[in-house]
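Shown here: the complex without one of its protein chains, the others still in place.
Chain IDs A and B follow the sequence of writing; residue 1 opens each chain.
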Amino acid sequence: MLPELRQRLLREMDSLPIYDIHTHISAGSAFAKTLADLVGYHYYTELTNSAEYRPDFHLGAGPEDLVRQVVERLPLVTNTVQYDWLMVIGEEFLGIRRHEWSAGDWGQLLERAQRTMAEPGYGESVLSKARIRRIYMTNQPDDNLACIDRGLFVPCLRVDGFVFEMDKQAERQRLERASGRAVASSADYEAAVAAVFDRFAAYGMAYAAISTIPNLRTRSVASEEAEGILRRALAGERLDDVTRGDWAAYAMNVVAANCRRVRKPFHLMVGVRRGAYARGVGGQDLFDSLNSLAGYDHLFNEYWDVRFPVSVLSDTTGLELAASCWMRHNLYPSGHWWYGNSPTDIARELRRRLDIVPLGKIIAYYSDAYHAEYILPKFRMYRYELASALAERMERSEEHPNMVPLSFAEALDIAEALLVRNPCSLFEGG
Amino acid sequence: MLPELRQRLLREMDSLPIYDIHTHISAGSAFAKTLADLVGYHYYTELTNSAEYRPDFHLGAGPEDLVRQVVERLPLVTNTVQYDWLMVIGEEFLGIRRHEWSAGDWGQLLERAQRTMAEPGYGESVLSKARIRRIYMTNQPDDNLACIDRGLFVPCLRVDGFVFEMDKQAERQRLERASGRAVASSADYEAAVAAVFDRFAAYGMAYAAISTIPNLRTRSVASEEAEGILRRALAGERLDDVTRGDWAAYAMNVVAANCRRVRKPFHLMVGVRRGAYARGVGGQDLFDSLNSLAGYDHLFNEYWDVRFPVSVLSDTTGLELAASCWMRHNLYPSGHWWYGNSPTDIARELRRRLDIVPLGKIIAYYSDAYHAEYILPKFRMYRYELASALAERMERSEEHPNMVPLSFAEALDIAEALLVRNPCSLFEGG
Partner (left out) sequence: MLPELRQRLLREMDSLPIYDIHTHISAGSAFAKTLADLVGYHYYTELTNSAEYRPDFHLGAGPEDLVRQVVERLPLVTNTVQYDWLMVIGEEFLGIRRHEWSAGDWGQLLERAQRTMAEPGYGESVLSKARIRRIYMTNQPDDNLACIDRGLFVPCLRVDGFVFEMDKQAERQRLERASGRAVASSADYEAAVAAVFDRFAAYGMAYAAISTIPNLRTRSVASEEAEGILRRALAGERLDDVTRGDWAAYAMNVVAANCRRVRKPFHLMVGVRRGAYARGVGGQDLFDSLNSLAGYDHLFNEYWDVRFPVSVLSDTTGLELAASCWMRHNLYPSGHWWYGNSPTDIARELRRRLDIVPLGKIIAYYSDAYHAEYILPKFRMYRYELASALAERMERSEEHPNMVPLSFAEALDIAEALLVRNPCSLFEGG
């Protein structure tokens, strides 16, 4: 009976609109223009590079080489869930059938895809087949937000630069450009960040977002202490990790204070190790299984009136996150990020969240995609796990001595809460 | 066939007596006197506070306000296993049906519950419906143990104060009161602790118990070193974390030596971060996913003739605990504690323990409850997972190339070992 239930739940979920609350999709180029935009997604360059290393494989050698390099090695990764994403895109949007990918005629695939993508209504068909209602973006502070279709796209302010890269001149200049203010003191910095927030708020930003290093420690940091650090950076001094950590703690507070001021959530994606793999092609980042949320106590307590949707990269932080969201009123478990975004780990975390976190706080999923085509297969993967968890819950509820039978309608209502109501209420004001 | 097997196993387990080897139930007020005693359990104040934060929600505003605050927000946490515990209590003990909780008439619920609780035989019916045979308590060193019904209640000496709070005058005074000795030196401290143990042993204590901070490090500490620390504390000096850790290592040895002397186990509950959530209502504690058992090597090796039942708070310590209990003769995996006490995490740890830990060492479960009403729903939750694991094992045994079919009687025998025989043998001397 489980498979039948799961299928029924899946069918119903298919008809729900998608609120994709975190992507890297650009409003100006939301849809792929060439197959290279799709197979160039870091998942595929990573997997093919990992399956069969080729020293001559580089990004930037042009779309033809990229497509050739990836498509030639796709047969080596057919077991992966990522492979299935691409197959779905081929079938649903490009008229490419599975066996055609492995035929090796990458030139023909490139051409056919390009033709399809150039057809009028291509983007609309991607949106409508997937029922995509809203795409949240990852915007840099100096992004131009003026011409965005705000019915579809929602700006979100990415603040990694403010927190982790203010010792780099390029990032300081970006902040200056974005805010129209020189940054020579901590007061300048605070005013510049505030100006950026004001601009984003005026354009309907959903939230501020950051990806953090493992085991970040937040704490109260005086502006004077931060100013000392900034001055050393401005003088060209190379900062050590401790000093960079002090700045990060200070800047997290500045960002959180601005979230409080403009009444927007602060979305955390916790625990990435950047640049770990030197020969990565399109992907050098990993995570650390040693990752604690304890360092966020100050942030979460001090900014008790700011809402923090939180994703974690390490599976080992999964229960710590779920427990923290059960306890802390201002924490929300958000999606299944990157290395945690595969069936085994989604299944476990989803069950934990459904069992111990108040229903209204659970944010189902986001695609993290760079092009809209990926939204459908990724959400399908998640929805399959959600349908499995709910079908199991229905069956368990029939026989569990503590439960009463969960109806199909009630199971579906849980799905709607996670997929639609909760993201709307947290990010769209209701 | 799995559901049928599980049901049969559950039915048989229902008829077993409950030995609840760790609770916070007081012998003098084991049963709720008002609904506030039940919905005031920290699980509910936490979940409702987390689901919808209200600045006016405080403990201590009286039972009516507490009931109102919690019951009003119960509809926000209906997905949780904790909600189901409360529903079971309503149905089994209070005559309150599920839909009545969500009707919002908290005043009526409060009144009805109070009436039921005041009926003669209420407590007995809670005990008999749940088949509760024994309730182990959490006693402070100065608790009066004289008038306890020792057929039902078993005293257990909580030693957190001895180990983590001897720098607080109130805790030192408590030890002095409990032992009838002044504590001005490490020799005094050791004598006072011994006196407390003697008194508890005379009253049939089952074990000493402690909840520890993450990554505690035990080691040999000379009495002279401890005396230095104690003198600083007596002089009112504020101790830093390193010094507090030195004291803790010393005190762990003192406690273990007394367990050896009176031949009682030392029950460890490992890895809680106290006071993490500043705005918690009835619950501020979390855990750290970074938690190692390596720091306990000294304790476990040195006190090789003391038995250590061990619970861990972090899921990440689950296999480390199971492996340690497979290796170390004096370690026993004990229950599923707090944040680890939900179906996903119970299911995983239970299977691990059943596969690699000698059967006679596995202590199934304890409720950790503050009132006896919670014992039944919590044990039911555990028994469902145990029945699932055993039914699966029966099915697997039919087809696994390394196994022979596990009979129903053998599966049930495993359940009895975990639920009855092992706790009796470890804690009741037979």
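In this section, contacts are C-beta pairs under 8 Å (C-beta built on N, C-alpha and C of every residue); 3 or more make two chains touch, one makes a residue touch a chain.
Keep in mind the model is a prediction, meaning the values are calculated, not measured.
Student: Please identify which residue in A:64, A:84 or A:392 touches the non-displayed chain.
Tutor: Only one of A:64, A:84 or A:392 touches the chain omitted from view, namely A:84.
Student: Of B:62, B:360 or B:429, which sits in contact with the chain we cannot see?
Tutor: Checking the options B:62, B:360 or B:429, the one contacting the hidden chain is B:360.
Student: At which residues does chain B meet the chain that is not included here?
Tutor: Listed in rising order, the touching residues are 290-294, 297, 300-301, 304, 316-320, 323-330, 348, 351-352, 354-361, 395-396, 399-404, 414.
Student: May I ask you to list the residues on chain A that touch the chain which is not drawn?
Tutor: 3, 6-7, 10, 14, 46-47, 49-53, 76-82, 84-85, 87-88, 98, 273, 276-280, 283-284, 286-290, 314-316, 339-340, 342-345, 377, 380-381, 383-384
The rule is simple: only the chains that are shown with their structure count from here on.
Student: Could you put a whole-Å number on the gap between the CA centroids of chain A and chain B?
Tutor: The answer is 38 Å.
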